[in-house]
Structure formats: C-alpha cells, structure tokens
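Yeah, one chain of the complex is gone here, protein chain that is, but the others are all in their spots.
Note that the chains take the letters A and B in the order they are written out, and that residue 1 is the start of every chain.
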Amino acid sequence: MIGLLIRDLKLAVRAGGGFGLGLSFFLIVSILVPFSVGPDAGLHAVIAPGILWLGALLACLLSLDRIFQLDFEDGSLDLLATAPIPLEGVVAAKAMAHWITTGLPLTLAAPVFGVFLNLPGDGYFWLVVSLALGTPALSMIGAFGAALTVGLKRGGLLLSLLVLPMYIPTLIFGTEAARRGAEGLAVGTPLLMVAGITAGAVALLPFAAAAAIRVNLR
Amino acid sequence: MSIWKYSNPRLFMGWTAKAVPIFAVLAALCISVGLIWGYFFTPDDYRMGATVKIIYIHVPSAMMAINAWVMMLVASLIWLIRRHHVSALAAKAAAPVGVVMTLIALITGAIWGQPMWGTWWVWDPRLTSFLILFLFYLGYLALWAAIEDPDSAADLTSVLCLVGSVFALLSRYAVNFWNQGLHQGASLSLDKEEHVSDVFWQPLVLCMLGFGLLFLALVLIRTRTEIRSRRLAVLDARERNG
Partner (left out) sequence: MPDLGKYGAEVLSAYGATIVLLVALIWQTWARSRRVKLALKAAEARHSNG
C-alpha cells in the first residue's frame, strides 16, 4: 500500500497536472474575489475565512477525476482490483495521495493567500488547523465521487454535482471554525465536527468507493 | 430469456394494474377535498394572515420530499441485498416525483416567508436543508442518466443514495449549526405542535394523505413504465442483433 501511495505521488508530481494547477487555481480565486466584491478591506476580512475555504475546496475538486481515471484507462485499475491488497486499501492510498498533492499544499499555502484577503491575525492559525483537519475529508469524499463516475467519458461535471453537496457539512464546520478563530471565539465544536466527519469519511467511504469501482470494472 | 418471465415484475404489473386507479382516485379526492376545505373554509391566522393557507401545500409537499428519499433509500437497500429489479426501478421512478415535491416545498416555503422577511429567499435552516436535498436529488437523477448498463446504474445509484443519505442528515445538522448563531428566530417555524389547532389540522391531514397517495400512484405508474422500458430495450436489442 505504501508502494502504491508512493507510485501515485510520483505520477502526480511528474504529470504536473494536479499539484501546481490546484495551487494556481487557489491563488487566482483569492485574487479574483476582491475584484468581484470591491476593494473594501473590512469586507475582505469578514469573508476571508470562507473564501479561502471555498477556494481550497474548489481547487481540490479540480483534480478529483484523476484519482482513478488514468489507471482505469490503461487497465491498471483492473490489476489493482485483483491484487493482494484489498481494493478498499487501494482507494485509501489513492485518496491519501490526492490529499498529499492537493489538500496539504493548499492548507500550507492558505495563510499566504490570507494576506491578500486581509485575514485577521488570529485567523491564520485556525484557518490552517481547520483546513488540515478538513481537506482529507474532501479528498476521501472526492475519491468516492470519482469511483462512481470512473467509467464515464466526460464525468467531470457530474462528479462535481455529486461531490459538492457532500462537501457542504465539512465546508460549514470548517469555515465556522476558521471564522470563530479569526474573531477570537471558541472553536471547539466546529473543529470537532470537522475532525469527526473526516474520521468517518476515511473509515467508511473506502468501502463504498471500492464497491463502486467493482461495479464499474464489470 | 426475457425479464418478463421473472415472477417479480409480472406479479408487480399484475397487482399495480388494479391498484393504481384506486390510489389515483383516492388521491384526487383527498387533495381536492383537503385543499377546498383548507382554502375556503378555514380562518386566517392572527399572525400570518391569509398566507397560512399555504400550509396545505407546503407541509404535504415537504413531507413527501423527505418520504420519497427515504423510500428510495429502502428500495436501494433492497436492490443491493436482494437484487429485486423492481426495487431498483422503483427507486429510479420515485426520484422525479421526489424532486418535484422538493421544488414545490422550496417555492411555497420561499413565497410563504417573503411577507415575513421581506426577501424572496431566506437561509432559514429548514429551507436550506431542502435546498441541499434538492441537490442530492439532482445528483441521483444525473447518475442514473449517465450510466448505460441498467444493472450498473442501479448499483451505483443505490450506493450514492446510501452515502448521500448520511450526508443529507449530516447537512441538516450542519445547517442548523450554521444558522443558529446569525439571527435568532429565523425559522419559518410551523411545527405541527405549535398552535396548529384542529381547524387547520384536519384539512392539513387530508392534504398530507392526498399527497402521499398521489406519490404512491405516480411511483407505481412510473415503475411500470420502467419495467416496460426494460422489456422494450431487451426486444430492441434482440431485433438489432438478429
């Protein structure tokens, strides 16, 4: 499984698609927001945690279809399905690879983009913490969506339609945690919820995703 | 080998042929009596004025929006465990009815709230939850439409329904959390327990019953259509392959 993880990481970095693309998209969104809402720094400060979360979420969405698609197309997914590692493990490894190449860089880059949006000082720490806890859920939920649509030629839009509603709880709790942190309020409850959703997703979704992949490989 | 010979679809076609007209007529009766009673023969609410009359369409449709999804969930589980084709097709058939019910609930809910809140949409927790449910319905319908092989489509949409249900529930909780701090009293509270006296309650029950029967009739008709459609596809494929 570690081998699979490393292989996927190498592929992602070499292909260059997901890694830099996600960060660039995140950057662009952070810059576009002031253009769309006006230059009032006070306003930016208020919406910064939410916008940064949203940007990270959308950037994550961009690279989801790559999780299984390439392996599906060249037949490797069939091989992986019959390999000694359980398919659920394969899914988990691939979701983790996705997170390492997408969610993690976005989490680390968020404070930098927070500067553009006048994120209040207290907010930086809690933004990173909430993203760190929440982005793995985004990768795992995304992997489930990718598993559902892996057989489809142009499943990208459908993938978004399926995955975005499932992102809503993580988004709500994540931004609440970041926002409350920025205002100096207690963040315990939303942070706990984010962690809980991530834990649940990581524990249970591999089974659902593996089931979906088996269906699509028939 | 024709699916028509499977006992399940045949039995289903048999009893539904008789049941559908009965349900349809009963539905029409309950809805018309309920709505006429509610619209013409109930007083205005001291707070909401005549808009209380919207309750007779908003509450039944909202109830059916949820019930439709629950039925889809149960049908999906039956398909995954027992592999009864009729179950899978029933889930597929229920989704369009459910999505229309959700839409009605959203529209009537928004219209009802407008005089109270002055805007055409409020992010009231309950309305917002229905909006999210609407999105889940759309995803489910889109996935059915996108997958060609019927059994694969049934499998994938069933798994989606299962996972989606968990997230829909989670969203409900999240949305309540999300809106509770903003401004208090933002909910279009019309819990049945809250001062819905008998004079409103009785026609409301009739309308809820009517909507339920309508749902039943429509889902049965649509499931029958799906079964026929499958049989048609089999025949067409056979013709094409000579």
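Heads up, the rule we're going with is that a contact is a pair of C-beta atoms (placed from the backbone, for glycine too) under 8 Å apart; a residue touches a chain by one contact, two chains touch by 3 or more.
The structure displayed is predicted, hence computed values, not measured ones.
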{"item": "Touching partners, among the displayed chains, of the absent chain", "value": "B"}
{"item": "Hidden partner chain, touching residue among B:Val100, B:Leu141, B:Val166 or B:Val205", "value": "B:Val100"}
{"item": "Selected from B:Trp15, B:Tyr39 or B:Trp201 as touching the chain missing from the view", "value": "B:Tyr39"}
{"item": "Contacts of subunit B with the absent chain, listed as residue ranges", "value": "39-40, 44, 49-51, 53-54, 57-58, 61, 96-97, 100, 103-104, 107-108, 111-112, 114-115, 214, 218, 221-222, 224-225, 228-229, 231-232, 235-236, 238-239"}
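To be clear about the criterion, only the chains that are shown with their structure count from here on.
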{"item": "Centroid spacing, where centroids are CA-atom means, of subunit A and subunit B in whole angstrom", "value": "31"}
{"item": "Residue ranges of subunit B touching subunit A (in the complex, touch as defined)", "value": "132, 135-136, 138-139, 142-143, 146-147, 149, 152, 155-156, 159-160, 162-164, 167, 170-171, 173-175, 177-178"}
{"item": "Of subunit A, residues touching subunit B in the complex", "value": "144, 148-149, 151-152, 155, 158, 161-162, 164-166, 168-169, 172-173, 176, 189-190, 193, 197, 205, 208, 211-212, 215-216, 218"}
